[in-house]
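Every protein chain of the complex appears in place save one, which is left out.
Should a chain be cited, it is by its letter among A and B, assigned in written order, with residues numbered from 1 in that chain.
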Amino acid sequence: MATNSAAQANVIDLKSDQIRQDLLRPVFHTSRRYYALVFVLIALGLPGVFAYLYQISNGMGVAGITRPVFWGFYITNFVFWIGISHAGTLISAILRLVNATWRRPVTRCAEAITVFALAIGAQYPIIHLGRSWLFFWLIPYPSERGIWPNFRSPLLWDFFAISTYITGSLIFLLLPIIPDWAMVRDRATGLRKRIYAILSLGWRGTPREWHRLEVAMRVMAVVIIPVAVSVHTIVSWDFAMAPVPMWHSTVFGPYFVAGAIFSGIAALIIAMALIRKFLHLEDYLKPIHFDNLGKLLLLFSLLWLYFIFSERLTVWYGNQTSEMAAFWSIQRGPFAVPFWTMVFCNFLIPFPILAIKKLRTITGTVIASSTIVVGMWLERFLIVVPPLEHKYLPYDWGNYHPTWVEIAITAGTLMGMILFYVLFVKFVPIISIWELKGGKRTEPVADQAHASVSSAAMRLDSTLPSGNG
Amino acid sequence: MAHRWGMVIDLDRCTGCEACVAACHAENNIATVGDAEAARGRAMHWIHVERYWDGEFPNVRVGFRPIPCQQCDAAPCEPVCPTYASYHNADGLNAQVYNRCIGTRYCANACPYTVRFFNWFNPVWDKPLNLQFNPDVSVREVGVMEKCTFCIQRIKAAEIKAEMEKREMKDGEFSPACVQTCPAGAMVFGDLDDPASMISRFSNSVRGTKLLSEVGAFPKVTYLERESSHGNE
Partner (left out) sequence: MNAIYGLFADLNSARGAVAALRAEHSRLRIEPQAIVIMSSEPLEEVGFGWKEQRTVMPWLAPLGGLLGGAGGYALAAFTQRTYPLPTGGMPIVAMWPTGIIMYELTMLGAILTTIVTFLVSAGLPNYRTRLYDPEVTNGKILVGISDPDPDCRAELEQRLYREGAEQVKEYSNK
């Protein structure tokens, strides 16, 4: 049968206990620092909640939006957060489909970002409404008013797209968590045990359950990718469908999707670095993961440059009077500072860091990602505001000055996102234990198994925990 | 009989007096917003007069262009409203249904003429204007979009009167508040589908242009001017 060395390799070695211990520790042990963090996040986020209530009771006028800039920070944030949500899909679904094994410790971090960024992003279409309390009129239901929503409106497409995407991402996130919740259930006691027993749906780990789970994951991975692409395309069409100079551009669909994945990977790298540090997961989130994600980030930085160059070149070359006003205000006028900051943040700073292998370390990729996240927010801002400030008739040009309400709500949702993530890490093992251990096995697989699996099983050095971080 | 209401504004006659603006405020229960808000661009002038300067001192020419809602035939503000608060009614008007509006403000962004106005706060009227409401027009609450309706209340009143008297509406029988008030007689209103009406004649004048015609919204307001001194964008 198996040789001696193969038998040794076949042993699900004791390090598995170490894996379980490390990855379940955040779920079972709560440090004082954690409580303090949650408290701080809530304290910093509450002003945003009050600002929103203030806005509802006093009117949208407390914000800085005005005629003609009817959309400002809220829509910027909306597009920004929906963009960030594209991280999980790319990493999880696409890497799953191409069988990239290095993805294993990273998938759940990414999927969690997707779900929470979507939850935050989906608040903004409600926050920015003049009559927020009537947001449910966007839902197609047979209402007593005898009217249905207008399916020709891009905002309705947004509603459908984001609902579909959030449903899909939630399922994509929750399905592989079930076995890990079963693991928590078996170790927990008391009330916690009962809650996790319910959450894990009575999972036992029979081959049938595993098989169905893997099939479901494969189907979801295939389905979620076109959904993600369509979501940010449809969000971009909120702008592209309107005859506003510099909005009405055919490039917006792909441009936004590329930008979304770009900002999503950057957010993922930051989240991973923080998790690695604060949960002491240095053995699981290794430099190779940041290196690989950094390479993807580099690719998207170049792609971003390509898109913004195409967009600006066609506007400049076309020299249409109505578009040039917005164009020059961005490049040389009042928006020059945000514009060039964005170029620095999205390309000039990240490119050398990510392109030079020696600089593409964990610290390097985190620095690049931080600048990219800022740069992408600025990019969304520059798409929304300057064209609205300079529409066709110069008499109607105006200015946008955000007020404390918008800034508080922006900060509040950012704190909300971090809080969601911090709470998630407490209730769910942030690295998928069964997927990680499933990738660890290096045995030469016996006759019935597929050859591709065995070669995948061999290429596992990146997922093996080792002493040196 | 369906109508297609349109307007003609003669820029060679307009003096920029803004009586039309005042009349519109009075007729349609539009509040004033105060100095601070007006400075932020939040004044609610459903018809507003745009002023363009041409030339250098001392050879300066000023041109005035009153811009109401252009009631476009292919209005970009209509398809983007998620709740059908902005739609095209049978008389060719771009109707704004206040009760359906949830305040996404997409229509205002999509309008190339920026003739849509948002209620940033609940409107307040300084005394004694609070006693001057027109009972035929509703008052809009905070968070709702509004704009020029070609005084649809006057259109409806004339329709009902004509129906009760069992006759067709006569050309020039009624007009929106701005048209009625203009002291220079620079505005004409009527049914574009009636070949005998004044407006049909004026709309076909050689002096006639449409504002921002290249955007393709097919506005129904025609501007007459002998020379295009301030250029058509």
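Simple rule for what comes next: contacts are C-beta pairs under 8 Å (C-beta built on N, C-alpha and C of every residue); 3 or more make two chains touch, one makes a residue touch a chain.
Just so it is clear, the structure is predicted and the values come from calculations on it, not from any experiment.
The residue from B:W5, B:F64 or B:Y84 that touches the chain not shown here is B:Y84.
In the complete complex, the residue from A:M220, A:V315, A:M342 or A:I372 that touches the missing chain is A:M220.
Which of A:F151, A:W316 or A:W404 touches the hidden chain is settled by the complete complex: it is A:F151.
Of the candidate positions B:A75, B:V142, B:I155 or B:I199, contact with the hidden chain is made by B:A75.
Against the chain not shown here, subunit B presents residues 73-79, 81, 84, 86-88, 218. Summarising the interface, subunit A meets the missing chain with residues 1-2, 7, 10-12, 16-17, 20, 140, 146-148, 150-153, 156-157, 160-161, 163-164, 167-168, 171, 175, 178-179, 182-183, 186-187, 197-198, 201-216, 218-220, 223-224, 226-227, 230, 234, 433-434, 437-438, 441, 443, 445-450, 453, 457.
Operating definition for what follows: only the chains that are shown with their structure count from here on.
Averaged Cα coordinates give subunit A a centre that lies 45 Å from the centre of subunit B.
Residue ranges on subunit B touching subunit A, taken from their complex, read 37, 40-42, 50-52, 67, 76, 79-84, 100-106, 108-110, 112-114, 117-122, 142-145, 212, 215-217, 233.
Those residues of subunit A lying in contact with subunit B across their complex are 58-61, 65-68, 70-71, 125, 128-132, 134-135, 137-138, 145, 147, 149-150, 152-156, 159, 238, 241-244, 321-322, 388, 391-393, 395-396, 398-399.
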